[in-house]
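What follows is part of the complex, with its chains left where they were.
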Amino acid sequence: MNYNLSFIPARTPKPREYGLTMVMDKGLSMSEAQSLIESSGQYVDFVKLGFGTSLVTNNLKEKVKLYKNAGLRPYLGGTLFEIFIIRGMFDDFVKFVDELELDLVEVSDGSMELDNHVKCDYISKLAKRYTVISEVGSKRADVHIPDEEWINMMKHELSAGSWKVIAEARESGNIGIYNQDHSANTKLIDDIVRHVKVENVIWEAPLKSQQAWFIKMLGANVNLGNIAPNEVISLETLRLGLRGDTFFQFLPDELK
Amino acid sequence: MNYNLSFIPARTPKPREYGLTMVMDKGLSMSEAQSLIESSGQYVDFVKLGFGTSLVTNNLKEKVKLYKNAGLRPYLGGTLFEIFIIRGMFDDFVKFVDELELDLVEVSDGSMELDNHVKCDYISKLAKRYTVISEVGSKRADVHIPDEEWINMMKHELSAGSWKVIAEARESGNIGIYNQDHSANTKLIDDIVRHVKVENVIWEAPLKSQQAWFIKMLGANVNLGNIAPNEVISLETLRLGLRGDTFFQFLPDELK
């Protein structure tokens, strides 16, 4: 911090097991990626190259190298995995990952249907060579997944080899763990937290209100994902109680 | 594409007659414009210098040159045409266009009332020296234009010399071809498509849901406008079926 203050929660240091921030890159230019690194690289653990953007982005290999050299781990968004799988091109997916020299992959079934056993097989297979994160939840508003099933899938996928599971919200934040009005689906989230180790879940939280809600509920070091590149610093202030929304969160009672 | 995949729709190559993407520049700096070119220049056909921003932007001539040299055609947003016309300064408008060495102009009547015959006269006059695109639809929520009139104006303006007609939506996407809740005015759009050659229409579609809607309805190469500079790559993934919203759009039935 640029000035020493009391009552600031301790943040886990890099490389983090918990307290993770995952940023969504939807096609940043090299100079924009450089800008992200310069301004807030130390707060960013992962950079997700969102959905299929990696297929149409210029200078992809250079950007991947740039992130890696700066200690930000880039990876291909889960939709890209599905884009290959639905075409029956699993081996090509692995080839693409290797060409980019990535060490982290995401497995998801947000767009296509994938039996959870099949998904877990992919996770096991990939976990032998890469760190795997897997995403639970549909991108479609009309698909309702019962709470028990969220929990079961998360447990199965962690057992199959996922390092972390991601709870789906899309970039718009009105799906999965959120209601249509962007508010948190508290019952579902409570249920997940009671049954899955919270350090193992990354919550997609694209909106400030969602980020503040999770920090108040699960602490400064909650894992959060789908953060916009220009919101990383703002998120860090929320985590540390340095913004109105979490101003009182980490203060002792006598100061409240 | 950075990896060869099957079932990806063919995109028209530059210089495009169809499959156009028009980006809205509301005052990008030189380095931001450079960033747009570097990351996604090949997907951008036109850059609209939105409303009156060209009058107050620094380094305007340099930015225009930068875009032109990179194969992106810049032009002055229609509101600027109206700003000159309402002051009786048509000749000055032409002078400003020539000073900037632009070869594309937009004629519109979104802010001021302009009899369609007068508008078509301007189009004819300008079409002798420039490529003309003209915009149909009001920027005002309280002005209702019947469907037949949309169609008639589009036909007249194309006959008068417009290369393409633009269907108005504003930067906010809740006007003209859209309802107040940003959903598509399907009846109006259906009517237009039945009567005007779809290759000749550019649909303003600032929101992702709107872009996906048009791609599903009219294909990967539908002409879309008012795209934010940092959404060009995302739009390209929608066009190619590389994002959740259009994931199944271009797949054969046996893979669905």
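Order of writing sets the labels: A and B. Residues in every chain begin at 1.
Methods note: a contact is a pair of C-beta atoms (placed from the backbone, for glycine too) under 8 Å apart; a residue touches a chain by one contact, two chains touch by 3 or more.
Predicted, not measured: the structure shown is a model, and the values here were computed from it.
**Q** What is the copy count for the full homomeric complex in this file, when 2 chains appear in place?
**A** The complete complex, not just the displayed part, contains 3 copies.
Note that only the chains that are shown with their structure count from here on.
**Q** Overlay chain A and chain B by their C-alpha atoms and let me know the rotation angle in degrees, rounded to the nearest 5.
**A** Best-fit rotation on C-alpha atoms: 120 degrees.
**Q** Using Cα averages as centroids, what's the distance between chain A and chain B in whole Å?
**A** Whole-Å distance between the two chain centres: 34.
**Q** Write out the stretch or stretches of chain B touching chain A in their complex.
**A** Its residues touching chain A are 1-3, 5-7, 31, 34-36, 38-40, 42-43, 208, 230-234, 236-237, 240, 242-244, 247-248, 251, 255.
**Q** If we count contacts the way the header does, which residues on chain A are in touch with chain B in the complex?
**A** Listed in rising order, the residues are 26-32, 50-60, 79-80, 82-84, 86-87, 89, 92, 96, 110-112, 139-140, 170, 172.
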